[in-house]
Structure formats: C-alpha cells, structure tokens
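Structure, as structure tokens:
And then chain A:
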Amino acid sequence: MYFESFDAFLQMGKHGIYVWSAYGISALLIGLNIGLALRARTLARAEVIRLIRREALNVADSTD
Partner candidate 1 sequence: MLSAVWQTLTRWYHQWGSPRYFFQYSGVLLRWLWPLAIVATMTGLVWGLAFAPADYQQGDSYRIIFIHVPAASAALLGYVSMGVAGLVGLVWRMKMADIMIKAIAPFGAILAAVALITGAIWGKPTWGTYWVWDARLTSMLLMLFLYLGVIALINAIPDPRQAGRAASLLSVVGVINVVIVKYSVQWWQSLHQGSTLKVVGETAMPAEMLSPLLISMLGIYLLFACTVLVRARTEIMRRERKSQWLKEALQ
Partner candidate 2 sequence: MSFVATVKRELLLACRRPAEIINPLFFFVMVVAMFPLGVSPKAELLSVIAPGVIWVAALLAVLLSVEGLFRADHESGALEQLLVAPTNLYLPALAKILAHWLLTGLPLVLVGPLLGYMLHLPVSASSTLLLALLLGTPTLTAIGAIGVSLTVGLRSGGILLALLVLPLYVPVLVFGAGVVSYAANGLPVMGLLAILAALLLASLTLAPAAVAAGLRISSGG
C-alpha cells in the first residue's frame, strides 16, 4: 500500500477531494447506466413472458 495510513489514503495529500469527487461522479454515471440497461432488459423480458401467458390463455379459451 503506497500510503502510510488509510487516512492518508483518503487525504491523498490535499488532492483527495478532486480524486474522490472524480471517481464518485464516474461511478455514479456508469453505475446508473448499467442499472438502467439491466432494468430495461428485465422489463422487456417480463413483457415477452406476459405475452406468452396471454397467448397461452387465449389458446386455452378457444380449445375448451
């Protein structure tokens, strides 16, 4: 570990504020993006499954 203590790691010699704000914003943006992508996928999958169930229902109605 390059830094003596965890506190020095946070301070990073008076540049800590810049380094951590940069990483914070990047993590937020990238995390948000990946989260939205995953959420959109689950929504699309649910939509297809709902369609399958609705068709299964119609088939069931028409046969009886």
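The candidate set was assembled so that all candidates are chains of the complex that A comes from, given by their letters.
Structure notes:
By our rule, a residue touches a chain if its C-beta (ideal position, glycine included) is under 8 Å from a C-beta of that chain, and two chains touch if they have at least 3 such contacts; residues count from 1.
What you see is a predicted model, and the numbers here were worked out from it, not measured in a lab.
The candidate list 1 or 2 contains one chain touching chain A in this complex, and it is 1.
Of all the residues in chain A, the ones that touch candidate 1 in their complex are 1-3, 9, 12-16, 18-19, 21-23, 25-26, 29-30, 32-34, 36-38, 40-41, 44-45, 47-49, 51-52.
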